[in-house]
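Take a look at the following structure, please.
Taken from a larger complex, these chains appear in their original positions, while the remainder are omitted.
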């Protein structure tokens, strides 16, 4: 099996799994996986498709500028440039962009601070931090409608290899050296976001009840 | 394959997918898809069925007044007139009506204002708005038990081609030029509603915690 076919299968597996969780509501989200580094070629999801469905045109091969390699009937995702940025500035092999309710709410309530910080959570180990009471921060960047401007805002955090960046009210972009690592980071982030919101709620509720 | 059979398959696919999300609790909800425009004929879900199950009588063909075309053992959904209104006053090819907890809560808390407005959310692009900080409003109409009266309240928003209207404590009706577009709008609305409720909660919780 050629490397392209292998990568298509890997990306199709992730797409199916994340679609089953409803992480691509309203055709949002896009996924990419690197096929070769020199010159850069990666597979990216086609623009504006229902990711619950499987077709022969779910993905297309693009180059370092996000332009299609070879003929195709579909257009690359409008946000392909973000994936170019990631493969151009890091050793990432896979990058995933999804919208969930929890990641959008976290991006909004901590958006002014430019980051959300997690501490003492076991799931932080997914980011490769194993110390007791380790801290991990996920940057939050503004949601520029202009994609090159958005890509430029993402760039410094890719160079720091943060693994995940929230775009305010525009979901999360996570990456890793391969599909397994990228999905692990994405899941750990979602768990931490849901936890953070549920903890805020429990604390506020206990406070209201106790000060009755 | 005849156009009717194609449309039945499209509608059955959407029914299966939305049923798996539990968007038809207690036999609520109804779906329709246009088969031809002149004279109008569309498929609509049969009344009072468990939409988790697949049968040979899940849909029936009706005309512009919502009357069955040809013989059938089933009755059209009690709310077929709403779909007539949509196909009669717009270029819609598919219309979907579902109840979710989030859409009913949003319809109640913003019901007196007659609308809910979303701004700066990436998912607004599902409505075809691509500007930075674009706004989108979804009208909320009263839940008249009299279906012709309800259809009349819906009519002006169909003519404006709003894409989605909330009926207070009675779910949402969304439409688009085809099944793909109608489902995209429906999913984007559900995401925005869940987001709005989760954001209200996070903001209120933070306020309680910070003013301790």
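Order as written gives the chain letters A and B; numbering starts at 1 within each chain.
One rule holds for everything that comes next: a contact is a pair of C-beta atoms (placed from the backbone, for glycine too) under 8 Å apart; a residue touches a chain by one contact, two chains touch by 3 or more.
Computed from a predicted structure; not experimentally measured.
With 2 copies in place, how many does the full complex contain?
4
Keep in mind that, in the parts below, only the chains that are shown with their structure count from here on.
For the sequence-identical pair chain A and chain B, determine the rotation angle of the Cα superposition and round it to the nearest 5 degrees.
The rotation relating chain A to chain B comes to 90 degrees.
Mind checking the centre-to-centre distance between chain A and chain B? Centres are C-alpha means, answer in whole Å.
30
Which residues of chain B touch chain A in their complex?
17, 21, 120-123, 125-126, 130-133, 180, 183-185, 187-188, 190-191, 194-195, 198-199, 201-206, 208-209, 212
Report the residues of chain A in contact with chain B in the complex, numbered from low to high.
22, 25-28, 50, 52, 99, 101-102, 104-105, 108-109, 143-146, 167, 169-171, 197, 200-201, 203-204, 207-208
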